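What you see is the complex with one protein chain gone and the rest in place.
Moving on to chain A:
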Amino acid sequence: MNKSENDIRRRVREGDREAFAQLYEEFARPVYNHGLRLTGDWSTAEEVMAETFLTAWHSRARVQEDGGSLLPWLLGIATHKADNARRSTWRRQLFLVRQPPPPDVEDFAARSAGRIDDARRLRAVHAALGRLRRQDREVLALCVWSGLDYQETAEALGIAVGTVRSRLSRARKKLARLADESAGQNREPQIRRGEITSAAAIAALPVREELT
């Protein structure tokens, strides 16, 4: 593997402060986006990101001396954090009944005009993702959206490459079926952009018992 990658791996292992600063600069953004896609919530994603780097610091001894980019390692930690957040969010919704309205799109519009569609789409995509099994959506987010290859995805999640493949295949089948179903159900003309609606349509399908 790349010499500089091994070098940073070694420094991370040894607890070199500067190596972590570098790691943060390089990967905070992809980690944040991965967390955002999995949780669908901006402030949770921010928390997931911050937590990921703290955990990385504490588990630095687990980094192998030899290997490629450290991004798969960080994304693996972030995946775990996002899952924790998702579960506690679910229970939070159930119990902390003061349920705030969903994140306000206007906030983001103010921050950067023209992102309303993006925000809407993120929500729709995240909701569609919710139709998949947890394991499948994690593989999907890493392997399709974050651009890790099969091997890196397997490393990030601590699973076999074959498992990555089978989960991805299951996710593909399920999404294809949902897309068909929604095409069958949605005869009315769509108002919003196509991309938004396809994800939204998938998300909006009634939940039914999965036999597969």
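The definition used in the following text is that a residue touches a chain if its C-beta (ideal position, glycine included) is under 8 Å from a C-beta of that chain, and two chains touch if they have at least 3 such contacts; residues count from 1.
Quick note on the criterion: contacts and distances are computed from a predicted model.
Novice: Among "CU044_5270 family protein", "ABC transporter permease", "FAD-dependent oxidoreductase" or "Thiamine transport system ATP-binding protein", find the name that the UniProt record gives to the complex chain excluded from display.
Specialist: Missing chain, UniProt protein name: "CU044_5270 family protein".
Novice: Can you work out which residue in A:I8, A:L74, A:L122 or A:A156 touches the chain that's missing from view?
Specialist: Counting the whole complex, the residue in contact with the absent chain is A:L122.
Novice: Could I get the residues of chain A that touch the absent chain, sorted low to high?
Specialist: On the side of chain A, residues 15, 17, 20-21, 24-25, 28-29, 32-33, 36-37, 40-51, 53-55, 57-58, 80-81, 83-85, 87-102, 111, 115, 118, 121-130, 134, 140, 143-145, 149-151, 160-162, 165, 168-169, 171-172, 175-176, 179, 195, 198-200, 202-204, 207 touch the unshown chain.
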